[in-house]
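One chain of protein is taken out of this complex; the other chains stay put.
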Amino acid sequence: MSRGYFSHIPPVEFKGVDSDDPLSYRYYDKNRVVLGKTMEEHLRFAVCYWHTFCWDGFDVFGAGTFERPWHTGVLDQDAADHKLDEAFDFFTRLGVPYFCFHDVDVMAAAATPAEHVKNLSVIVDRIEEKMAKTGVKLLWGTANLFSHPRYMAGAATNPDPEVAAFAALQVRHALEATHRLGGANYVLWGGREGYDCGLNTRMGQELDQLGRFLNMVVEHKHKIGFKGTILIEPKPHEPTKHQYDTDVATVYGFLERYGLEKEVRVNIEANHATLAGHSFEHEIQLAIDLGIFGSIDMNRGDPQNGWDTDQFPNDLREITLAVYYILQGGGFSTGGFNFDAKVRRQSIDPEDLFYGHIGAIDLTARALLNAAAMIEDGTLERFKEERYAGWKEGFGAKMLAGDVDLAGAADYALEKNIAPVRKSGRQEFLENYVTKFVK
Amino acid sequence: MSRGYFSHIPPVEFKGVDSDDPLSYRYYDKNRVVLGKTMEEHLRFAVCYWHTFCWDGFDVFGAGTFERPWHTGVLDQDAADHKLDEAFDFFTRLGVPYFCFHDVDVMAAAATPAEHVKNLSVIVDRIEEKMAKTGVKLLWGTANLFSHPRYMAGAATNPDPEVAAFAALQVRHALEATHRLGGANYVLWGGREGYDCGLNTRMGQELDQLGRFLNMVVEHKHKIGFKGTILIEPKPHEPTKHQYDTDVATVYGFLERYGLEKEVRVNIEANHATLAGHSFEHEIQLAIDLGIFGSIDMNRGDPQNGWDTDQFPNDLREITLAVYYILQGGGFSTGGFNFDAKVRRQSIDPEDLFYGHIGAIDLTARALLNAAAMIEDGTLERFKEERYAGWKEGFGAKMLAGDVDLAGAADYALEKNIAPVRKSGRQEFLENYVTKFVK
Amino acid sequence: MSRGYFSHIPPVEFKGVDSDDPLSYRYYDKNRVVLGKTMEEHLRFAVCYWHTFCWDGFDVFGAGTFERPWHTGVLDQDAADHKLDEAFDFFTRLGVPYFCFHDVDVMAAAATPAEHVKNLSVIVDRIEEKMAKTGVKLLWGTANLFSHPRYMAGAATNPDPEVAAFAALQVRHALEATHRLGGANYVLWGGREGYDCGLNTRMGQELDQLGRFLNMVVEHKHKIGFKGTILIEPKPHEPTKHQYDTDVATVYGFLERYGLEKEVRVNIEANHATLAGHSFEHEIQLAIDLGIFGSIDMNRGDPQNGWDTDQFPNDLREITLAVYYILQGGGFSTGGFNFDAKVRRQSIDPEDLFYGHIGAIDLTARALLNAAAMIEDGTLERFKEERYAGWKEGFGAKMLAGDVDLAGAADYALEKNIAPVRKSGRQEFLENYVTKFVK
Partner (left out) sequence: MSRGYFSHIPPVEFKGVDSDDPLSYRYYDKNRVVLGKTMEEHLRFAVCYWHTFCWDGFDVFGAGTFERPWHTGVLDQDAADHKLDEAFDFFTRLGVPYFCFHDVDVMAAAATPAEHVKNLSVIVDRIEEKMAKTGVKLLWGTANLFSHPRYMAGAATNPDPEVAAFAALQVRHALEATHRLGGANYVLWGGREGYDCGLNTRMGQELDQLGRFLNMVVEHKHKIGFKGTILIEPKPHEPTKHQYDTDVATVYGFLERYGLEKEVRVNIEANHATLAGHSFEHEIQLAIDLGIFGSIDMNRGDPQNGWDTDQFPNDLREITLAVYYILQGGGFSTGGFNFDAKVRRQSIDPEDLFYGHIGAIDLTARALLNAAAMIEDGTLERFKEERYAGWKEGFGAKMLAGDVDLAGAADYALEKNIAPVRKSGRQEFLENYVTKFVK
């Protein structure tokens, strides 16, 4: 039951592309079937709890601007309940199927391990009720191992194992809560798993701690029978100078090193991708090709600013390509599009939370239509198929299969007096092709 | 025998810290013993052939400025010989023990596979003579798989396997030449192993090609009995939009994926590190901790410009830390400090080539003295030892060893009612400590 | 008369939005009237000579890949003529009204001042004929003061005034050629007007040299009766570490300092804007607000790479906003959209030059339609009008007019016991609004 913060905003409905109502969907028609599945099934949208309900609009240079009624100064059970009521009211009015949360987002603040367990348990009961009542589901849960001062030097990678023990407590209960609530995934973002100063840090030691911790999480998942996917969310830096889970390629190497590449996948955030010096679609494609693609944190950074701005996405071309690669990779299994995005701190009204989400949802739905049209057309895949055809047979196939050694390949070049005919990569043609579908 | 380009410059000698002669060493006294080895043995300096003898000072916006006498417009055998004479004269006058080269740096230009093999063979004979006469040794050889138009879409990762065959030809002969010349390492830098456009690229396919190619190289190394180390040089981009060997962590994951983590190590370039968003010392420390540290390409980028400027290093603090971490990691085995650095295109005189190298050599020698003093003092290691002591015994040790599971660690936190006492990371203290040793 | 490089490509025609012909326009219908002017009149497209006809596909890491028939190794009069023939054939087939060039792009290479004047004169005669025959016009001319080794340390800012004299020679004749050819503008991009090394540079002295030089250009313009606009093209770095004409704000200050703010305007390049840490539309809006907006170099950079990639634009949202701000500012007077863009070096076919330009032209035409629709709708301007209404009357108007001093304003706050009511900035709402028009 809501307390009325959003009560003046009617449920957001699909009104078609010509709608002038800024609180309606123009593209997201959740039951519309595209490539054999409904939009809702393809896109699996989730609202994140932290940015939308916990953040008060503060930044490093200024105090909160939002004045949400549930931000009363102390995060006691009342405030947590109030927040929960409004959150589910928001989910319902927005019409998204999923949400995501950190343990400390939803619960009353706790001072001790015992209080932590208790307060989390109390709110999980209420979340369960809310979910049953509304039909809103949990895309993923996670534990916040970075905001409390105890984690200032890391959680699993802390020089003090007692801190890692506290982290284990949080993860255990967050994972069990996620399991109980039917979550489709469990995420770990290592906000303080990195370093600020190489001079006081043993990187190899800390990586071993992190590898062991992640194995403990995976083992516990199996022990309790959680069927969802364990996901790591890469980020190159911020808050720490260097985060160990830098990007998809780094996480892949880490998983290989600690024997987890079959157990753990990645939750790719757009803004983290660009902070790491990659395009969003690069990270998606790489994760697919390495077999560790899991889920998406949808947002965007500012291409001229160097920190995690977590803005709502609005680049239709970028999201069209993102959806295209995901669909080509088989689409989401347990993952989905979680909006790890926040309205700007000048966007202080309840309406603004709707504008942010509606714009992003509609953009992604539109991107789905574009991507589906490209897939049905097939030009891109045919182009690639033909471009790499030489590796499917003859010398290329043999070399790839390991049937030619270096001397053999060298001799082949010498004997055939090879002078490869270069072919245009057709980049501009292909970019124009995509532009045509971005509509 | 030189043709006289450098003949007016006397051999560079160590003249002590008070020397005012800009063509002398103030710190690099090659026979001075530091921590039980001579400076020469520790630092293993190499001059690179390409920047110093092949580059004519051109950039994307302007023509060459250097007018070296061996740059006659065509790279025929005469020009190659002339260049070789001057190069060894330079090495000798500078007094460095090593050099490095790409096949096409040293040989006359070749139009066909057969010509490539022949022209390389001719020059390798002459190099062998030069080395015997001067005592200069080969730190590493490599094949240039990026400058010729045939490689515009990659070498091993080219969509056309014939191009990969040509690459195999070059690598085979460059590796065999390196072996014959007693090279300590063989390097692969994948200048075009990446992509400019995701729309025409199958990243997974190309990674498989690259993985297979690298395995072929390793197999061939063993077949011919080369005892040196195979090294990959990471770089995040440039010339391509995205290079597959992005950074140390990415290369590690790649090596794991293709079963090569025991066979191949990394050649870390300072400028590539910073282009990838890491500090130079981060990449060194990470490579050591992952067990794949090999060698160093010494230079620096411009912190305000976003491309590979390959300048001579001049940051004493940075290089002090780099040398410190290398020494802490056991020092070089087969690797060394290769100056992959070029004088600016306004530095058009032969003297400038000396100034660039002398400054860098002396800086590194000075850094060695600083690093050795920090090691003898021991404060940094003691600080870390104490900081992580909790993981050496008790709960920490058990957790790291796999003797505690997630529930066990959580219960430990609960039962002990853990409230970890935070300790200062002492970053400023440690930074001041280093500053004191940077002298 | 063409020599046939493009003869297999039929003139590019407008075929409408449903066209599947990649060599047709889907949006650019040059005679279509939008907001009272034809598309051709609004957009004033130009092809640049340098990237499209002079560049052979080389980059810092590799040789040219394009093998244009007029790239014969020496740039003599024959090669220059051949290039000219193909260039005008390209302009004509593409159907653009304008082109742009540097002196050395079009002329045969010259070794002396006298030869420079003569060779330029010869080709300008032929350009004049070509223009008369084809109707293609000159958007702007310029002198290349950065490629020749003489300019390695700057042109007007060179420590040697003789180099500045050579620059004066080139600019005088390029300006006079532009005048004679009816050019609408004359551009100065200071490719080497900056520094690589602060230690050998007197910035204040060099700025004074540059200020004086620019005044000389403006005086000469008036002397010869040239009615076009003198434009400076800002860029923050590359090739030099720091370019004096960093960005629009910097150029504005420079013009003020040397009394030129009424005489000189800016040619804004998209890629230079983003290299300077600004969005393209920021630079446009700022130039308009400062009264120095002139013309556009249309292209895009790579958001993950840190150098000037000069790619053809493909971001419809970005270009829609760019065109919107330009139209809001009154549109071009003498300026236009020059494509300072190059196909990638893997795009080796003559077709690729067409794909690059067609995609960019069509994108901009589409952006014009989007921008016009936003202007007709008027929401954005109404929003701003209302947002700043407080400054139009009462206390705000008085303060802006200088009728309130600091004490007065402070007293006003005190006496009125001011507690300003904050209003949402509606960023997400406005971004969604734009998204709707980007189609």
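Just a few scattered comments:
Letters are used for the chains, namely A, B and C, taken in the order the chains are written, and counting of residues starts over at 1 for each.
We take it that a residue touches a chain if its C-beta (ideal position, glycine included) is under 8 Å from a C-beta of that chain, and two chains touch if they have at least 3 such contacts.
All figures in this text were calculated on a predicted structure; none of them were measured in a lab.
Across the complete structure, the visible chains that the omitted chain touches are A, B, C.
When the missing chain is restored to the complex, the residue among B:36, B:73, B:303 or B:330 that touches it is B:303.
When the missing chain is restored to the complex, the residue among B:125, B:349, B:381 or B:415 that touches it is B:349.
Even with one chain removed from view, chain B keeps its contact list with that chain: residues 22, 26, 65, 274, 277-279, 303-304, 312, 314-317, 343-344, 346-349, 351-352, 355-356, 358-359, 362-363, 422, 424-429, 431-436, 438-439. If you put the missing chain back, the residues of chain A touching it would be 57, 59-65, 146-149, 151-153, 191-192, 196-197, 237-239, 241-242, 275, 302, 304-307, 344-346, 348.
By the touch definition given at the top, chain C reaches the unshown chain through residues 112-114, 117, 149-150, 152-153, 158-166, 168-169, 171-173, 175, 196-205, 207-209, 212, 215-217, 219-220, 223, 236-237, 242, 246-247, 249-250, 252-254, 256-257, 276-279, 281-282, 285-286, 288-290, 321, 380, 383-384, 387-388, 390-391, 394-396, 399-400, 402, 404-407, 409-410, 412-414, 416-420, 422-423, 425-427, 430-431, 433-434.
Keep in mind that, in the parts below, only the chains that are shown with their structure count from here on.
Summarising the inter-chain contacts, the pair of chains with the most C-beta pairs in contact is A-B.
Averaging Cα coordinates per chain places chain A and chain B 36 Å apart. Centre-to-centre separation between chain A and chain C, using Cα means, comes to 39 Å. Counting only residues that touch two or more partner chains, chain A has 277-279, 422, 425-427, 431, 433-434.
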